[in-house]
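For this view, one protein chain was removed and the others were kept in their places.
Now for subunit A:
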Amino acid sequence: MKAAVVVFPGSNCDRDLAVAFRNAGLDVEMVWHKDTALPAGVDIVGIPGGFSFGDYLRCGAIAANSPICNEVKAHADRGGFVFGVCNGFQVLTETGLLPGALLRNAGLKYICRTVPLQVETTDSVFTQAYEKGEQINIPIAHHDGNYIADDETLAMLKGEDRVAFTYRENPNGSVADIAGILSANRRVLGMMPHPERAAESEHGNADGQRVFAQLTETLASA
């Protein structure tokens, strides 16, 4: 099974995501943002955290217009899997692969803290290893994680069971406590918290490991 991790100038969690994919048994290739094709046979594309293009203009906005993003969209349109963390989530909303947007945190400060999340659905490759309603502790580290969407979109996300995770103690003002959402085909996940930072016993907390745990198995049968 093969993963591609996209590297934008300013990405800084690209290696972290690659390590988490590798530890889950995937082959990983790094892909430069100016590339115009994904490596052959890619099953899942990772959009890592960081500050792509320095967060200039708007978080994720410039990255969403990089050449590689056309390929990421095409991959998603073909039913491929995409996983965006933190800045990667921002990029996915900017590309339109996921609805809504991420605003500045309600408290206006950057927050790095491990927060309790609630697993809202187990109906996705990323969340199937959890129990619905389970609490997991995952680090956040962002300045612009305040999720917003219009009422219609929120109703759709809830109606289609596309909210993947919510915050139990909302740290950033996100509407409906939303921490991560799925695409309509449930194969694209964007989330602000960093499961790759809580994926090994050395991290002191491995609650995020299950996001990656069953990728190999499921992608093989997908």
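We take it that a residue touches a chain if its C-beta (ideal position, glycine included) is under 8 Å from a C-beta of that chain, and two chains touch if they have at least 3 such contacts; residues count from 1.
The rule we apply is simple: contacts and distances are computed from a predicted model.
The unshown chain of the complex is recorded in UniProt as "Phosphoribosylformylglycinamidine synthase subunit PurL", chosen from "ABC transporter ATP-binding protein", "Recombination protein RecR", "Phosphoribosylformylglycinamidine synthase subunit PurL" or "DNA repair protein RecO".
Here the missing chain is touched by one residue of A:Gly50, A:Pro99 or A:Gly190, and it is A:Gly50. Screening A:Ala101, A:Ala141 or A:Val175 against the full complex identifies A:Ala141 as the residue touching the chain left out. With the whole complex as reference, residues 9-10, 12-13, 15-16, 19-20, 49-51, 53-56, 109-113, 139, 141, 143, 194, 196-197, 199, 202-204 of subunit A touch the missing chain.
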